[in-house]
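A single protein chain has been removed from this complex, and every other one stays in its place.
A and B are the chain letters, set down in written order, and residue numbers restart from 1 in every chain.
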Amino acid sequence: MYNQTEIIKDTTDLGPEGELVINMGPQHPATHGVLHLVVTLNGETIKKIEPHLGYIHRSIEKMCESLTYRQFIYVTSRMDYLSSHINNLGCALLIEKGMQIEVPERAKYIRVILSELTRIASHELWLGAMAMDLGAFTPFFYTFREREMITEIMEETCGARLTMNYIVPGGVMYDIHPNFQKKVKAFIKQFKEKVTEFEDLVTNNVIFQSRTKGIGILSAEDAISFGCTGPVARASGVRCDIRKLYPYDVYDKVEFDEVIETAGDSFARYIVRVKEMNQSIRIIEQLIDSIPEGDFVGKTKNVLKLPKGEFYTRVETARGEFGVFIVSEGGTNPYRIKFRSPGFSNLSALNHMAAGSKIGDLMATMGTLDLVIPDIDR
Amino acid sequence: MSNEEIKEIISSTLPSATYDETGEWLNVIIDSKDWEKIAAECRNGALQMDFLFCLTCIDWKTHLTMVYHLTSTKHRHNIVVKANLDPAIAEIKSVCAIWRTAEFHEREVFEMFGVKFLNHPDLRKLILEDDFKGFPLRKDFEDPINMIKL
Partner (left out) sequence: MFSLEGITTAVQDWLFIKFNPTLALAIECVIVILLAITLFAGLGLVLVLMERKVAARIQIRLGPNRVGPGGMFQTVADTLKLIMKEGLTPDSADKFLFNLAPFIVMMVAMLLLAPIAFAKNFQIWDINIGVLYISAISSLSVIGILMAGWASNNKYSLLGAMRSGAQIVSYELSAGLAVLTIVVLTGSLQISEIIAAQQNGWWIFKGHIPAVIAFVIFIIAVTAETNRAPFDLAEAESELTAGFHTEYSGMKFALFFLAEYINIFIVCAIGATLFLGGWMPLHIGSWEAFNHIMDYIPSSVWFMGKTFFLIFVIMWFRWTFPRLRIDQLLNLEWKYLLPISLLNLLLVAVIAILGWHF
């Protein structure tokens, strides 16, 4: 669409005297993907941040309009690839709700355990990447050691490590691997032993605390107004955990706490995610020994047809509230589908949070927003 | 708050609103001209709808429908507000000042459906290239090069 001279030409405005406009991204180590931020600087101080999106836009919503209800679930794995399992779950729940499909208990248990494992894996990766944004390289390898165990469990049971595609409407695709329970327990054991390492290396580090405390503050009102969800909103003191508010699958049977912090700064967001990992472990511990026997997938028709109407479900991914909105005309394909991705709304708060701070603070703020770019662009 | 109470409150502000309760949540169908009034009432009135969690548009070929999913973090009730637009002159008031998350969502709807949001502070393309022609999520959009027919 562009010819070459247009790409080379620097079209950014020169702006008033003393302002420096830099293009952070689409190729930049801290944006973790192809996010393009146009940052207006005054020396080291940020005046304005303007995100430019679309570098990985695949128009998944349009694509889904020509896919059947069995097919479209798996496209959502490619949105928020770090919690692909939970994205799939959201879509499956919508179809089950729309068609009143009965899901066997066993499938529900498996889905929740895998969701929580996904959440831990996602937070582990975030923890390492965020520490790397702040200049500490080592925690990355420590978090990946635990994450590796989860991906191995996923690989064994789902057949894939990142985009699991394990969920079908009515249950799960295959039964769990015989080693599943044993491996998950081994993981829990190791996680509990090693979690203190992060406390020593990152949480209690003076430099880390001074880099994150009081940085990128988001008040509770702003968090709601910007539509922030997940750990970002919970760090500002907003109750928004879908697992608690609108429980799905077996979340109403397990005991866990919704982690709420009130400071609203980067450190609070960090603490929320670390504590959330512990809560996920708690959920898995309650379920892992009591997976009921029985079918892993309910009886469904071969061709799924959602009745005419509008459907909306939401699930709690690692990044926040993931909503699926489907308008059905009664056919085999959705008429219109809309994914409400948590990252998109969280990103919109970035300018508000980072304006007035230093470039170094932008990394702390952006890091704790936990942006996954395919999730934002869709 | 039950649906009846919500209906009462909205009807007192806007008697012309119609309701549809077939779905999961209460649907409020309004005229696009009244949206600003209703939005302010939902946000600041007794309903306290402070969280706009989904904003999108549906192309029904004959007309466009703006869909706003609202919830209240205080009372935990949900409503869906719908406003029909004419595709030729698709215009509706922006709600950026009421829910700030609308700024990005409205920019997305603007480029994907061509709905013009009046009073939006910065209505530009967000995802697509600046010189992109057409509105890709409309049903009549054709791209002979990049679209694969299944």
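The criterion applied here is as follows: contacts are C-beta pairs under 8 Å (C-beta built on N, C-alpha and C of every residue); 3 or more make two chains touch, one makes a residue touch a chain.
Keep in mind it's a predicted model, so treat the numbers as computed, not measured.
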Q: Taking the complete complex into account, tell me which visible chains touch the one left out.
A: A
Q.
Using the touch definition from the top, which of A:99, A:136 or A:260 touches the missing chain?
A. A:136
(Q) I'm checking contacts with the chain that's been left out. Which of A:179, A:196 or A:210 qualifies? (A) A:210
Q | Chain not shown, touching residues in subunit A | A | 20, 22, 28-30, 44, 131-138, 140-142, 145, 201-202, 205, 207-208, 210-211, 358-363
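To be clear about the criterion, only the chains that are shown with their structure count from here on.
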Q.
From the mean C-alpha coordinate of subunit A to that of subunit B, what's the distance rounded to whole Å?
A. 25
Q | Complex contact set, residues of subunit B against subunit A | A | 22-25, 27, 50-54, 56, 58-59, 67, 69, 73, 76, 80, 99-101, 103-105, 108, 126-129, 131-132, 136-137, 149-150
Q | Parts of subunit A lying in touch with subunit B, wherever the complex brings them together | A | 1-2, 51-54, 57, 59, 61-62, 66-67, 222, 224-227, 229, 238-240, 245, 309-312, 314, 321, 323, 325, 327, 335-336, 338, 340, 344-345, 347-349, 352, 377
